[in-house]
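Note that one protein chain is taken out, while the other chains of the complex remain in position.
Residue numbering begins at 1 within each chain, and the chains themselves are lettered A, B and C in the order written.
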Amino acid sequence: MNRNIRTDLAIELREEMKDRQDLEGVNISTTVNEDQDIRTTVIDVLNEEGEKKLGKPKGTYITIESESIREFDEGIHMPLCRELARQLDILLEGADSILVAGLGNRAVTPDSLGPLVVDNLFITRHLKDCGVEGKKIISGICPGVMAQTGIETVEIIRGICENIDVDAVLAIDALAARSSRRLNRTIQLADTGISPGSGVGNHRKAVNQETIGVKVIALGVPTVISVPSIVNDSMDIMADAFNQSHGKALMETFTEEQRYALACNMVEPDLVDMFVTPKNIDELIKRISFTISEAINSMNA
Amino acid sequence: MNRNIRTDLAIELREEMKDRQDLEGVNISTTVNEDQDIRTTVIDVLNEEGEKKLGKPKGTYITIESESIREFDEGIHMPLCRELARQLDILLEGADSILVAGLGNRAVTPDSLGPLVVDNLFITRHLKDCGVEGKKIISGICPGVMAQTGIETVEIIRGICENIDVDAVLAIDALAARSSRRLNRTIQLADTGISPGSGVGNHRKAVNQETIGVKVIALGVPTVISVPSIVNDSMDIMADAFNQSHGKALMETFTEEQRYALACNMVEPDLVDMFVTPKNIDELIKRISFTISEAINSMNA
Amino acid sequence: MNRNIRTDLAIELREEMKDRQDLEGVNISTTVNEDQDIRTTVIDVLNEEGEKKLGKPKGTYITIESESIREFDEGIHMPLCRELARQLDILLEGADSILVAGLGNRAVTPDSLGPLVVDNLFITRHLKDCGVEGKKIISGICPGVMAQTGIETVEIIRGICENIDVDAVLAIDALAARSSRRLNRTIQLADTGISPGSGVGNHRKAVNQETIGVKVIALGVPTVISVPSIVNDSMDIMADAFNQSHGKALMETFTEEQRYALACNMVEPDLVDMFVTPKNIDELIKRISFTISEAINSMNA
Partner (left out) sequence: MNRNIRTDLAIELREEMKDRQDLEGVNISTTVNEDQDIRTTVIDVLNEEGEKKLGKPKGTYITIESESIREFDEGIHMPLCRELARQLDILLEGADSILVAGLGNRAVTPDSLGPLVVDNLFITRHLKDCGVEGKKIISGICPGVMAQTGIETVEIIRGICENIDVDAVLAIDALAARSSRRLNRTIQLADTGISPGSGVGNHRKAVNQETIGVKVIALGVPTVISVPSIVNDSMDIMADAFNQSHGKALMETFTEEQRYALACNMVEPDLVDMFVTPKNIDELIKRISFTISEAINSMNA
């Protein structure tokens, strides 16, 4: 869980752009399953131009959204599970042996998504009859976080991949969103791996094909909002509250990045290391982690 | 954990007041243990006048603060433990049999303070030789929260107190603070019980002598900040950012309550049901809950 | 979890009897759902005669068994869930408001059945629209165990029942079995409540209609075997191993109770306070507690 950045969601970066028509180097397509209330958006960042425009590394970002996830509507579980499994099948095509890495801190509720998913997986790598008849070989690991281990996640995952036969890593992690509207309601898949520090030029800690040696698919759910995002959101309303044409005019000249930097300056320094999450995060995380683990399990059903 | 209100801390309500000299019906005294970096503030709300002024029911509010709690300074554990035990001894004088109630949701990290304290208590009520030689009889309960039980906390605690011999309830709970400066660094004791809804005129759910039938001492630690508090804090800076004399002048005419109401209006409705907490809340909660349980255990040592 | 007795299962007490034809005061009927591998046995203890014969209080004991539960056969989940819901509907007929009590110690894996069931319930009592259209009002509590609370379970449950509107208590608990064959593979329902000490003449701690004031249905799963049971089982084989006609002849003169008393004498005293459980008890408990909570939830579906 990385909470110091604006958003981990490609779809939110896309939305923030003022002029939506002209986005060179980025392809976007959306499919809606109206009956079931599931919307799948595929964003392809094609080249360096696209990387610069969107602020995300070259690759494919798939967002599966459903308003119903949070409403504890039992009916949404199965269709969501199927759509996720369908996308995983495509992204993991050709990979017979998959290491599922449940990133995050089990002891902090909104960060426990990854460990909870791995807890509920049907692990097969150690079973004698696994890997036959086109079944995937599933292994799992919960590496913990830096404060618990003193070790970079990438060092643990790479070490395991060098010692066992793995074709792909599926890294599950809690993400930060910009808007409360997407919280615990969105699943993002990416074939670029997880690059926590990419926004701040720190490529050392990334968990991706380059650092691990095998394909890394990232699966994330936004479970927290950063504190500056909250302040950022309230700035327009505040300008209105002050009935302040100068303030409003000023706000309009800012880019999203400038706004976010301003918001960061408007909060106490130690708040930047805090996060915002719903009171019932325990129920939300339990529910969505179950859907994700069942989708992964269903690849072998 | 009640996160919809401005603050659970009497000391913060006191600080918010513009004119600190004149506070009828409220007595305040502060003791500092300079060597050990522990500051104890006793706020007595003497009458209805004081209740109205401070917005807290009549009674005694003791705040024990230490900058060092969060810094993982091992040296602070023992003196803090002793100071807390000293205050508990006074508040629980004459009570031989004490039910420690660990309020809150074990599954949500910043709300797990109460259950963690009870987990670490030396429970004696069921032991044969307890209650002799002036030793306290300690029992414990973790009632869970409404979403898990469907039952008001007061109904569970009162039910138990009617069925066993209890002289006092010590209710442990996570609190909301106004300022990040006090988070996980302050222990508040009160002889008024816990009145979650008192600020909004809802006395039905209160856990206090009136509703339980025995004395109720509340022990709380602020572990979260409400989202509107964060926005509230940034409003002055924002007015400055807009270089807006009108805005700044406007802000100065607001009371704290008006500011908070404004901040509530400035955030998305579903954010009001969210909370702000530090990334390393698991370590902070583990540490402070250990200090509290050791202080309670030491009353019998 | 009570591990000092021979068995908590009525069906095992029945099996131990030498002469199965003649059992006055006890009615037994069995239904088998062959396709689905589910066997339901109803044992009615009709009168004092039956109580003495079987060693269980007057009432109805329903045992639902399935070999497949332990084999992680996904196919058994739904039919088992339906059969359990069907029996619960009968036992809880007329009860609109039900308190589900998850007995046992959450921190000891084989004893965590009750708390895990309650964790996964759909609690409705606090929701505004609950109780309409013939839906059950569900509340829940995990009272913890004596070592954690210092309070008898019956004191907590009775206290709650006196403070809220409850028509019946459904008490979930881990049980002790005599045979490893039934472990984690059997669900026992009883309308007699839970009488941990009934075998040793200690009625004080029972959780039943008499002590609570409302109907108490017990739902238990054997998750442990007592240590003397293990030794008991090996005694015949040992007599054989010694090729000892005297030993074998001696064994045949013993009743089950005499054998068990002998086995208790054959183990070190501190082993009597220990229990036997499978290595993969975490997976077994997770699976069967999920089936039970889904059966309870389905009463309101």
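Keep in mind that, in the parts below, a residue touches a chain if its C-beta (ideal position, glycine included) is under 8 Å from a C-beta of that chain, and two chains touch if they have at least 3 such contacts.
All values derive from a computational prediction rather than experimental measurement.
K.L.:
Tell me which residue among C:Val26, C:Ile43, C:Ala218 or C:Ile281 touches the hidden chain in the full complex.
P.N.:
C:Ile281
K.L.:
In the full complex, which of A:Cys142, A:Met251 or A:Ile296 touches the chain missing from this view?
P.N.:
A:Cys142
K.L.:
Please output the residues of chain A touching the missing chain, sorted low to high.
P.N.:
Counting over the whole complex, chain A touches the hidden chain at residues 118-119, 123-127, 137-144, 146-151, 155-156, 158-164.
K.L.:
Using the document's contact rule, name the residues of chain C that touch the chain not shown here.
P.N.:
1, 3, 105, 107-109, 147, 180-181, 225, 227, 230-231, 233-235, 237-239, 241-244, 246-247, 250, 262-263, 265-268, 270-271, 273-283
What we mean here is this: only the chains that are shown with their structure count from here on.
K.L.:
Hey, how far is the Cα centre of chain B from the one of chain C, in Å?
P.N.:
Comparing mean C-alpha positions, chain C is 41 Å from chain B.
K.L.:
Averaging over Cα atoms per chain, report the distance between chain A and chain B in Å.
P.N.:
Between these chains, centre-to-centre, one finds 35 Å.
K.L.:
Between chain A and chain C, what distance separates the C-alpha centroids? Give it in angstrom.
P.N.:
One centre to the other, that is 44 Å.
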